[in-house]
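Pasting in a structure now, in C-alpha cells, and then I'll have a few things to ask.
Here the complex is missing a single protein chain, while all its other protein chains stay put.
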Amino acid sequence: MINKVVSNAEEAIRDIVDGVTIMLGGFGLCGIPENCINALVKKKIKNITCISNNAGVDDFGIGLLLKQHQVKKMISSYVGENAEFERQLLSGELEVELIPQGTLATRCMAAGYGMPAIFTPAGVGTEVAEGKEIRNFDGKDYLLEYAFNADFALVKAWKGDTAGNLIFRSTSRNFNPVMAMAGKITIAEVEELVEAGALNPDHIHTPGIYVHRIFQGENYEKRIEQVTVRKRD
Amino acid sequence: MINKVVSNAEEAIRDIVDGVTIMLGGFGLCGIPENCINALVKKKIKNITCISNNAGVDDFGIGLLLKQHQVKKMISSYVGENAEFERQLLSGELEVELIPQGTLATRCMAAGYGMPAIFTPAGVGTEVAEGKEIRNFDGKDYLLEYAFNADFALVKAWKGDTAGNLIFRSTSRNFNPVMAMAGKITIAEVEELVEAGALNPDHIHTPGIYVHRIFQGENYEKRIEQVTVRKRD
Amino acid sequence: MLDKEGIAKRIAKEIKDGYYVNLGIGIPTLVANYIPEGINVVLQSENGLLGMGPFPFEGEEDADLINAGKQTITTLPGSSIFDSAMSFGMIRSQKVDLTILGAMEVSENGDIANWKIPGKMVKGMGGAMDLVASAKNIIVAMQHINKHGESKLLPNCTLPLTGIKCIKKIVTELAVLDILPEGGFKLLERAPGVTVEFIQQSTLGKLIVEGEIPEMKLD
Partner (left out) sequence: MLDKEGIAKRIAKEIKDGYYVNLGIGIPTLVANYIPEGINVVLQSENGLLGMGPFPFEGEEDADLINAGKQTITTLPGSSIFDSAMSFGMIRSQKVDLTILGAMEVSENGDIANWKIPGKMVKGMGGAMDLVASAKNIIVAMQHINKHGESKLLPNCTLPLTGIKCIKKIVTELAVLDILPEGGFKLLERAPGVTVEFIQQSTLGKLIVEGEIPEMKLD
C-alpha cells in the first residue's frame, strides 16, 4: 500500500506558496481543517484564493486568515458571520464570488469525477446566470457550470489510515469528500490516524487515491457556532 | 421515520407490468437482486427493457428472464457469458444497446443527482459517438450523454433498515447505489432487514430517500461466476 | 392576524404523511414543532443529513452534528449522513417533496427574492438558489407587509432574484395564497379576524378572489 503520512500540518503545507487557490472543507465551523488553517496563519501565506462554503468567524477558522489579510478572494455560498470579512469587503481589500451551495459542491465533485462541466438549474433567471450558457432539457433551463480544481484541497476527517483513506463523522462530512476529490494536491488532517487495514473498506468515504498527504491533527477545538439545546423535562 | 417495508418480492414488484424499463443492480452475478429477478420470472412480465451492466449466465440472474423471452432490449456494457443471449441476439429476437461501463454508471448517477446530462470522453472517435453531440473542453473532446431514468430500479444490499437506508458489502456494491438513485420506483432487497436506528448513519451508502420499497430476501444463492483460488503453501 | 408561530402552525397542515421536507431558517424552522401526530415526516438538512431531530439536551451538544443553520441538533432513528454533493443531488432530483422557506418578496408569477438587498452587506445565497430552482413544491413563509408598511406580494420583484417561476404557495400573517400557473395570487384562506378587503389592500400584485374566502383553521 502507498504510504501518505506526513508528520504534521507544517510538513503537509510545505509547498503552499503565495497566490495559490485552496479549497477548505467544512460547513460553518463544522469539519474545518483546524491544523492546516493554523499552519497557513503561522506561515503567513498571502494572496490566497479560498474556495470554502463559509468564511469562518472573526477569531476562528478562515477568520484567522482574513485577520492577517492573507486572503485575496473568497469563493463561497454564505459568508455571514464575520465582521472583519465585511469590513475588508466594503473597503475593497477582499474580492468575493458568491456561488449557490449545491453548485459549489457539484463543481468540486465534477473535478473529482473527471467531468469538465455540469448542468444545474440553480441560479437560472438570477444574476448568477449572467454571462453563463443556458441550455434547455425537457422544458427546463439549466446553467452550464465548470468543474472546480484547486491547487490544494485541505480537508478534515475523523479517522484516516496511512494509505490516505478517510472516514468522516456525522455532518462534519459536508464539503470534505467533494473537495478531497478536487485538489491537485489533497491534504487530509484526521483526529485519529490508524494503520492501513484498521478501517473497514466498506466504511471508507474517501478512497486514499484522492488523498496525497495525511497527518494526525492535534488540539482540536471544534468550536460550535450556535449552541442550541432543549431543557430536560 | 417513513416506513418502506413490504413483505416480499411479489409485493415489491406488484405494479411492474409488461413493457417497463427496469434497472438491475449487480456486476456479473455479484450483487444482483436474486429475489426480484425470480419474482419477475414467476410473474412472466414481458417486453422488459433491461438496464444492467451484464446479462447474467444461462441459468442464473438475467439469464432466467432471457430464457423465457421476457426481455425486449438489453442496455449493458458487457454481455459475454450467455449462450441463450447470443442465440436471441443473432436471431433478432433481442435488441442490444452497448454502452461504456463508466458512461452507464454515470448516466444513472446523473439521474439521481438531478443532472440532465453529463460529459464523458468515453467513446469519442468510436461508433459510440455516432449521432452524439461532441464538445471540447480545454482541448479534449467529450460526448454529451443523457441521464438514465428507469420506471423501476431493483437493487440488492447487504443490510437495510425499515426507513430504506442501505449498506452494501464489498464489491457487491458496484452499480447498486447509482441505480438505486435512478429509479422512479426503487425496490431494494436485503440480506438482513433491521429496525430504523440499528444502522450507523455514517455507514449508510444509499439514504432511504432514494428507496421506495424494501424487503428481506431469502434463499440467496450468490453464485460465483469464476472461482479463482491459490493453493496454500 | 397570525404571529410567527401561527404561520408555522398553518404551514404544518400542508405536510403529508411520508414527506421528505427541507425547512429554511426562521419561521420555516418552527414548522417542525407543529407536524401533526401520526404524520411521518423526514427532515432534510442540506449540509448533509436526513432524519434531523430536535435540539440536544443541555450538555449533549455534538460539534460534528449541526443543521444548515449551524445549530446543534440530534438525529432520529433511521437517519443518514451524506456529503454536500449528494445532498444537493437529492434536492435537484426532486426526492425532497416539500421545501419551506422565507422570502423578502414574491411576485405574482412565482419569482422569489430572498438573498440580497442592494446597498447592504450581502451574505450569500447559501443553498436557497438550488432549493428554489429544483424543488417540486415550495411554500413560502413570510410577512405580507414589510416594516415600512409595503406589500411584499408584488407584480414583479424589485430585489435581486433568487429564482423564477418557482413558488406555488404562500402563507403570511394575513392569508394563504396559491400562485396560479398563469400568474396571480389566488386567495385561499383568511387569517382569523382579517378581511378580504384588508388582504386586497395589502397585496400589490394581482389578487384573485373567487367566492367566499374561508377563515383558516389552525387546530
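Per-chain residue numbering starts at 1, and chain names A, B and C are given in the order in which the chains are listed.
Note that a contact is a pair of C-beta atoms (placed from the backbone, for glycine too) under 8 Å apart; a residue touches a chain by one contact, two chains touch by 3 or more.
Just so you know, these numbers come straight off a predicted model, no measurement behind them.
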Shown chains touched by the chain that is not drawn here: A, B
Residue of B:14, B:42 or B:222 touching the missing chain in the full complex: B:222
Sole contact to the chain not displayed, among B:103, B:149, B:165 or B:186: B:103
Contacting the left-out chain in the complete assembly, out of B:33, B:63 or B:123: B:123
Residue in contact with the excluded chain [from B:35, B:149, B:162 or B:176]: B:176
Residues belonging to subunit B that touch the chain removed from view: 27-31, 53, 76-80, 86, 89-90, 98, 100-106, 108-109, 120-128, 158, 168-178, 205, 222-232
Interface with the undisplayed chain - residues on subunit A: 1-3, 111-115, 161-163, 165, 181, 195-197, 201-202, 204, 207-210
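In this section, only the chains that are shown with their structure count from here on.
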Maximum inter-chain contact count - chain pair: A-C
Relative to subunit B, chain with the most remote C-alpha centre: C
Separation of subunit A from subunit C, taking each centre as the mean of its C-alpha atoms, in whole Å: 29
Distance from subunit B to subunit A - Cα centre to Cα centre, in angstrom: 33
Sites on subunit B at which at least two other chains make contact: 113-115, 201-202
Sites on subunit C at which at least two other chains make contact: 49, 75, 81-82, 85, 88-89, 91-92, 134
